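With one protein chain withheld, the remaining protein chains of the complex are depicted in position.
First chain written, first letter: the chains are A, B, C, D and E, and each begins at residue 1.
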Amino acid sequence: MKKIVTFGEVLLNLAAQGDLRLKQSNSLDLRFAGAESNVAASLAQFGENVTYITRVPKNDLAEKVINTLRGLGVDTSKVVYGGDRIGIIFFENGAVYKSSKVIYDRAGSSIATIQEGSIDWKQAFDGADWFHWTGITPALSASAAAVTKEALIAAREMGLTISGDYNFRKNLWQWGKDHTEVMPELLAFCDVMSGIHPDVNIVEEAVSDELYASAGEDMMKKYPNCKVVVFTARGSISASHNTWQGVIYDGEKVYRSANYDITHIVDRVGGGDSFMAALIYGLRNYPTKQEAVEFAAAASTLKHLIAGDQNMVSVEEVEALMNGPKNGLINR
Amino acid sequence: MKKIVTFGEVLLNLAAQGDLRLKQSNSLDLRFAGAESNVAASLAQFGENVTYITRVPKNDLAEKVINTLRGLGVDTSKVVYGGDRIGIIFFENGAVYKSSKVIYDRAGSSIATIQEGSIDWKQAFDGADWFHWTGITPALSASAAAVTKEALIAAREMGLTISGDYNFRKNLWQWGKDHTEVMPELLAFCDVMSGIHPDVNIVEEAVSDELYASAGEDMMKKYPNCKVVVFTARGSISASHNTWQGVIYDGEKVYRSANYDITHIVDRVGGGDSFMAALIYGLRNYPTKQEAVEFAAAASTLKHLIAGDQNMVSVEEVEALMNGPKNGLINR
Amino acid sequence: MKKIVTFGEVLLNLAAQGDLRLKQSNSLDLRFAGAESNVAASLAQFGENVTYITRVPKNDLAEKVINTLRGLGVDTSKVVYGGDRIGIIFFENGAVYKSSKVIYDRAGSSIATIQEGSIDWKQAFDGADWFHWTGITPALSASAAAVTKEALIAAREMGLTISGDYNFRKNLWQWGKDHTEVMPELLAFCDVMSGIHPDVNIVEEAVSDELYASAGEDMMKKYPNCKVVVFTARGSISASHNTWQGVIYDGEKVYRSANYDITHIVDRVGGGDSFMAALIYGLRNYPTKQEAVEFAAAASTLKHLIAGDQNMVSVEEVEALMNGPKNGLINR
Amino acid sequence: MKKIVTFGEVLLNLAAQGDLRLKQSNSLDLRFAGAESNVAASLAQFGENVTYITRVPKNDLAEKVINTLRGLGVDTSKVVYGGDRIGIIFFENGAVYKSSKVIYDRAGSSIATIQEGSIDWKQAFDGADWFHWTGITPALSASAAAVTKEALIAAREMGLTISGDYNFRKNLWQWGKDHTEVMPELLAFCDVMSGIHPDVNIVEEAVSDELYASAGEDMMKKYPNCKVVVFTARGSISASHNTWQGVIYDGEKVYRSANYDITHIVDRVGGGDSFMAALIYGLRNYPTKQEAVEFAAAASTLKHLIAGDQNMVSVEEVEALMNGPKNGLINR
Amino acid sequence: MKKIVTFGEVLLNLAAQGDLRLKQSNSLDLRFAGAESNVAASLAQFGENVTYITRVPKNDLAEKVINTLRGLGVDTSKVVYGGDRIGIIFFENGAVYKSSKVIYDRAGSSIATIQEGSIDWKQAFDGADWFHWTGITPALSASAAAVTKEALIAAREMGLTISGDYNFRKNLWQWGKDHTEVMPELLAFCDVMSGIHPDVNIVEEAVSDELYASAGEDMMKKYPNCKVVVFTARGSISASHNTWQGVIYDGEKVYRSANYDITHIVDRVGGGDSFMAALIYGLRNYPTKQEAVEFAAAASTLKHLIAGDQNMVSVEEVEALMNGPKNGLINR
Partner (left out) sequence: MKKIVTFGEVLLNLAAQGDLRLKQSNSLDLRFAGAESNVAASLAQFGENVTYITRVPKNDLAEKVINTLRGLGVDTSKVVYGGDRIGIIFFENGAVYKSSKVIYDRAGSSIATIQEGSIDWKQAFDGADWFHWTGITPALSASAAAVTKEALIAAREMGLTISGDYNFRKNLWQWGKDHTEVMPELLAFCDVMSGIHPDVNIVEEAVSDELYASAGEDMMKKYPNCKVVVFTARGSISASHNTWQGVIYDGEKVYRSANYDITHIVDRVGGGDSFMAALIYGLRNYPTKQEAVEFAAAASTLKHLIAGDQNMVSVEEVEALMNGPKNGLINR
């Protein structure tokens, strides 16, 4: 099968240990973060041929992160080197009424200082049929937004399917333009896009099929290229207990997955990324959209039960949950 | 604002790691414990000016504990040095049907062997308007009880508001007198006192306002100085799941906080101390008693979700829970 | 009281740390596993005089495991040394919808290559009145099955009570015979046997007393020596949340324990072993079968809340749960 | 005694664990770094009254670092809050032929973006008689250099003794001016200064008293305010084995400490800072310069045997080495 | 072979991790300490039949320690239970010029409050032919000294060989009598005794055979029962580098072991205990005294290279060093 390409920022994720707060933890676990690298890692675990593109500095920290991605099976041969630093996220896990906490220290990262023309998109997309990006990248800097646009133009020219995740972060978008000035032009390239973004009311509670269809229709009218609108419905009972369901709308019909009751969350970060990755896998590998959304929901449910931002699960493990009993028996 | 003074025993807390039993754990996490130092630490996190007084030996273990308290912003310049040892608590966490377990090794500690006159209370209370103590200190030894009384006399003379927490521990009170012989005289000094103590039926389940008011009235009759009676209502569904609500009575009215459903407890030790600290903060900083009890309940709910005996939360974090949605979203 | 003897395979259990997957964990916690050694360890914690027999190689890993068992109070003086390796289990814990995962690496272990005649059963059973075995041992190899039969013959000759746990593992039984060809002859020696095995429908949900009685009767007809049939009813709500109840049938009456709602499981591995151990203790030490099954259910409930395969609890701790309130208060 | 003030940048120090390389370490130990904060921490361990001034952002990471300094007894009440980030050092320890490795990520830190006038130096120096600074601060940015100069002018006006450590770092000084354009004006304020800086040949091997005297004279001619020139002579046999000696020149005489043979270095980072701190202590507290330099050398030798950048030793421990046998017996 | 009995205090040893100071370490490794338990553990590793007797409280901490000893193969069936606490040692490792540091918190331990008559020495010595004690036990309390004397009287009556280690600790001996008033009477029972004690000049440097013989003769004159005087010659080059040699005198001849150059000490605590244990083994199992002292020196050299107070080595490992090349090749 042809390859998938993702592009964005990868960050060090320095996480307080166990249940400790950042204020309390005397050692930090070194992981990595970044929506598009999470999607790439997840797709590689499913056996997809996936290339991840970013820009990082030449130092041991960036090398360690890129090595980890390559170890997970992601092609990193198109990564560009340069700039001054890799961005950092400091993270502490939440519990019940205590929210997870993130301290961002990503200003001035190598991806933010990337210049137009530094990536050869023709070469990058050679052999590929899918490109995935998120709204985090254009939020970083004017040049990162420009490079994102370069990618989208090239992807369309070369006939790739394009998926985009709005991923709005209110603390980003500090480089001069508001997201509403930048995103519409970029979203217009997308075949698949997330339906939950700042222009639409957040859909968290159980919603009728009609409402999903109506929200999807609005998206499709605004972005005529769009063929699939993607929703994830999170019921945030507490930081430790969520419900989680995937919904897609294809212009004709609403497809709803099982609604998972995740009663003892281990780590919900990367949940949305794992959904998007698994949905891309599902749309490419299953005959029906219903199966695709079921696969995506089962996969991302498992992500909530795995430490770290990446979804370390195989297709077999996802299908076992998707198709089988849902009570976590010991396999032996 | 004027400063708050607390006085009592601080102990090493040597805790089994993660879910391990003391029998199983090959390393122990070094923390500290002690109701009054917990209250001081909590108040310092809220930005209050707070002085903690105790007596510890001159060794590296006591130095480490005092340094930690000072680091948290507590004034430790009035700590007295001498005696032979710092008391120790060995702790293992509980889960569902398995109770938490504590092994006390506190006999002969420096605070238990304190002598009358060793603390200059006039100087200690200079610039203060509030004194907090608990029933643990008089339980330790005759001289610790006597020094507590010295403190109370000085505090009253200097016009401080006095709050007391009965904190009955059945394994203490071994120095010759029963708590019923000692505590009433000391409680008589208090403006604010906990309503749950051995003379009153423990209030754990949902109780009517009438019953709280009646229990409060009984306290106020017995202790005419008392202006606020404090209750915490814990619903012990299991060691991992409690409900938690704060209630105060001011002689006129019962004020009840939201009732929190703490479904995945991280560590409930210090929960009562964190409530008392936050109530002191609330009574000093909010215009209404309702806000004070809401602040205290929200703060101490967060304590249940934080490892260790001290409540490492800021006023902003407490107010976010107190005033906002209660479903632990990720802030980013 | 006379001693109890158990016989079987002990394995290294190399467990991923905390919530990590085996794929993620860079260090593995070294524990031990094995149904019969778990039973022995549990009985020793209850103060029983218990001898554990196995065959392990002469190396530091086996020495460490045997030392741990001896440290827990199990008599290991009858352990036989020889062969090439100790079997290994690699383990990762489950959570909610993520199953626990076990990778077995036990082929060629010293117990699988044991030869008939290598254990002096007369000497081993000297002073004993109870022998416990499980269906794991005959599953390992023809010779391990033969040695199990030697043990059973000797135990019957010397008048010991015999308990057997079917413990069917579909990945074992690779040595040429199917379990249905081997087990019936061995089960026929048993006075006490587990009622849940591959010949009987698994009983996991609430079942009527009549159904238990009927299943028990079937067993007793097939195995006339059998005096007590043992059931454990697990309600697998998720990998983190189970219900757990013990049931025994003595040919006359069904005895049912309290049904525990284990809402936050720490580690369910060894749950069945801990039930069997506690039931053996209960049948030997309580006047009634009802107390025996209550003790077994309370003990094994606690096992679910303790890390590792062994049930590190005392009789006092089990009785506190069995007889007391079930809400996990802090004891201090 | 009057207080000492130090001013500079404090950084997070994220250190690879044990002997691991940054490339290998999956968790990083969270410490702090920064020459001037190291000096402050060391002086506080000696019981000196010391104030540390810096600028850090308002976040949990900076709070943790400042809390640690305060816990060590340093007055942090003059710390200024603002800016975007706390600088970070990533560190891996060396061994024999493998150099220690440091990755700096300090650009854009709150201290680098400090503005002139943001510190009230009159208030900061109130009650102080000594000010210590290093050449790292003016290397950070034009404004940090300007604030350093403000401090020096105020310190001279208020009659403080001033000590300065050149601490040349070739990777800094990127803000437009070369260190040779900036440092001389600042060094001219100093009463005590380090003799090893880029203008002078590095003195690492055993050097004659005459050479030290001559190098000292050169400094004193260039900087007429200078009364004490400070040298540390490190014999770098390997990353694990150094010799270490302190030398000072007071315009009249060379004072040389014992030459320590540090055969098994634990962590040499902060060695120079600990020397400077102990020399300041020595010059203030011993009657002779010989004792001062002996104290400084003994103290900083101990730093090489302690993990982390700060010298966690008391005056008693330093004097035990300075005056006693040097063979590391166990004290019990 | 007949069994060996040792008697004394066992303590928790809570050790700072790695190279950290107690002031720095946020977790402490839980080990155990105590000269006589160290000797017992070491003898059990050599395959000797050894019984250790002490008095500890009934709690999980003491149970853990006793279980560890039993796991190591020591018979703990004669341990007496009672009293209030197990003593504690807090430990930090040394390096080069930094001494190891020990904080004792052992007052009021169960062994110190033992009463005369609480141990049935006839039963304890049944089947034994050797008794080992040290001067630490009589230093703890009057009653501990009295029970030591009871043991010695019984041991002599039953014909056991008696070995004693002076083990003078200046911080003990606080119960009213000086060691010079108590020890001579107890040492008079010994067949084997350490020659290094407070009455004799410490022998640390290379000493002539004549001097050892003369010191040994002095001991034998004072204690006519003494048949073997034991010296260990430690050359304390630094806390990380010692030389180590064993010497014994039997009234006729001085036997000297190889002199080991321990250039990279891991943990020297328990070095003397491991020497004594291995000498007891050597005197019982080798035909010549020369072999005995060589075995003791090789064994205790290995102890310096093993973390913790106990010498976790087998006879084979000791003999490999004693008889083979001494350059630490990898065995594979």
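The definition used in the following text is that a residue touches a chain if its C-beta (ideal position, glycine included) is under 8 Å from a C-beta of that chain, and two chains touch if they have at least 3 such contacts.
Predicted model, so just to flag it, every value in this text is computed and none were measured.
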Of the chains on display, those the missing one touches are A, C, D, E
Of D:86, D:269 or D:313, the one touching the omitted chain in the full complex = D:269
Which of E:58, E:122, E:170 or E:264 sits in contact with the chain that's absent?
-> E:264
State which residues belonging to chain E touch the missing partner chain.
-> 18, 260, 262-264, 266-267, 298, 301-302, 304-308, 312, 320-321, 326-332
Residue-wise, where is chain D in contact with the chain that is not depicted?
-> 18-21, 23-24, 94-102, 104, 169, 171, 236-241, 264, 268-269
Hidden partner interface residues of chain A, rising order = 67-73
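In this text, only the chains that are shown with their structure count from here on.
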Give the fewest steps needed to get from chain B to chain D, where each step moves from one chain to a chain it touches.
-> 1
Which chain pair is joined by more contacting C-beta pairs, C-E or A-C?
-> A-C
Size of the rotation, in steps of 5 degrees, that lays the CA trace of chain A over chain B = 120
Rounded to the nearest whole Å, what is the centre-to-centre distance of chain C and chain E, using the mean of the C-alpha atoms as each centre?
-> 41
For chain B, residues that touch 2 or more chains besides their own = 18, 21, 23, 67, 101, 264
Answer with line, ring, star, complete or other to describe the graph linking chains that touch.
-> other
